[in-house]
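Only one protein chain is missing from this complex, and each of the others stays in its spot.
Let's turn to subunit A:
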Amino acid sequence: MKFIVEGITKCAPRLGVLKEIERHPNITLETPMAMLYTRGGSIPHITNEVFKLITTKSQIIQIPLVSTYNFEDVMTHYNGTIAEFVGMKECISCMTVQDPGDYTQPGHHVQDLIPLWTRHGKVLLNAKLYMILVELFKPDMYYFLSDGDTNIASPTKRVNKAVQNTVKYYKECIEIHKNSKILKNSFAMGVIAGGYNLKARKDCMDVVCKIDSIGGYLIDGLHNNGPEVEFLCAEEIKPVVEYIVENLHHTKLKAIHGCWNPVTILQLIKLGIDLFDTSYCHIVTERSCALTFSLDLSNTEEAFELNLRQSQFADDFRPILPGCACLTCVKYSRGYIHHLVTVQELLGPLLLTIHNVHHYTKFFETIRECIRNDTLRILEETITKQFNLYQNGVKEKRDEDEELNSTEVVRDEVNRTNEDNVQIPLVPTC
């Protein structure tokens, strides 16, 4: 696999392509892009049959080890790749350690082992154990084992330990990778750890960036994954990401994972990040919402997001987003989806996932087009404006609710959970 990037300016939005993928020679992928988030090997709610019904140009599936660790035994008996095993052989697989859509419990480190919180309890990994799993899974791309258990509040001691672990794993993983016949066609990526401490990040890069054979880097350790990442604001992460990108070779692929909101995604793209994931779509779907932010630079009428549980949609037979070409919008109405999510039918989140992943993929297509036409700034303004309007609306509604609730003595819990009052997260303004 090769990554070729256009432009040489560091810390600037850039276009690139991933091509000459050994198992998929005919696929060329354009960056910036989002790989398809999976849990237990499947895109949440989407079977292979449905996947084939929905055309999506993004064809990397992200396989977090934490939700697939239990496949170890069967993969030792299975000759194929992880993509084949999970029924997604038409996709390029990328193995990651943690699950960006799920909160990673911090701490619980045992010496230099990484805790992995699987369904069946805690598993401790070191580089050797990890690389055995990578060889079993035979992914098209993967990241070396890293210690990403840091966030903005991490103490220096934890940050330094994370770097120490990550550097150690890096050295061991690259040795095993070089000698592995099975992985000779897998695109390996190094990991930069070190929280928000620039010195620690430098220490990590000093080792990890020494070897030129590495095709790309993951910037890890910015957060502990899960829905909270949506609330992180770009201003907080910008200095550290900028510092890392400045010090990385510009030709290398750069990835950051997590459920970032679209405004933050744009900021990261402006810093030169190439690769993301669709875990954001998952958390939006889980709260019964649909992404509707405008991708048309001349049109800002749509709301940023619709909460399909709200009773106003009960008899609204328009598509989620008029004009959207996804299967959900072409065939199904807001009213029907409202019905499905209020009666908790499985088809509800399925239809929302189809739309949300489609919309998010379109978002990245639009980003690439805007980079090409040098109109990214307009897209950023449009989406940021919509986002802030939406957040203010949510904030106002919440304040109103709080006022109401404080005067109300008895609250009907059943009605609260049923409709209308599903919590919409509020992103702090920075």
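Please note the rule applied: contacts are C-beta pairs under 8 Å (C-beta built on N, C-alpha and C of every residue); 3 or more make two chains touch, one makes a residue touch a chain; residues count from 1.
By our rule, contacts and distances are computed from a predicted model.
Undergrad: From the list "Cytochrome c oxidase subunit 3", "NAD(P)H-quinone oxidoreductase chain 4", "Queuine tRNA-ribosyltransferase catalytic subunit 1" or "Inosine-5'-monophosphate dehydrogenase 4", give the UniProt name belonging to the chain omitted from this structure.
TA: "Queuine tRNA-ribosyltransferase catalytic subunit 1"
Undergrad: Looking beyond the chains shown, say which of A:340, A:367 or A:394 touches the absent one.
TA: A:340
Undergrad: Tell me which of A:119, A:157 or A:181 is the one touching the absent chain.
TA: A:119
Undergrad: Kindly state which of the options A:34, A:350 or A:394 is in contact with the chain not pictured.
TA: The one listed residue touching the chain not shown is A:350.
Undergrad: Using the touch definition up top, pick the residue from A:14, A:39 or A:223 that touches the left-out chain.
TA: Only one listed residue reaches the unshown chain, and that is A:39.
Undergrad: Per the definition of touch given earlier, which of A:4, A:17 or A:50 contacts the omitted chain?
TA: The single option touching the absent chain is A:50.
Undergrad: Name, in rising order, the residues on subunit A that touch the hidden chain in the full complex.
TA: 39-50, 53, 70-71, 73-74, 77-78, 85-87, 119, 314-315, 317, 327, 331-333, 335-336, 338-340, 342-343, 345-347, 349-350, 414
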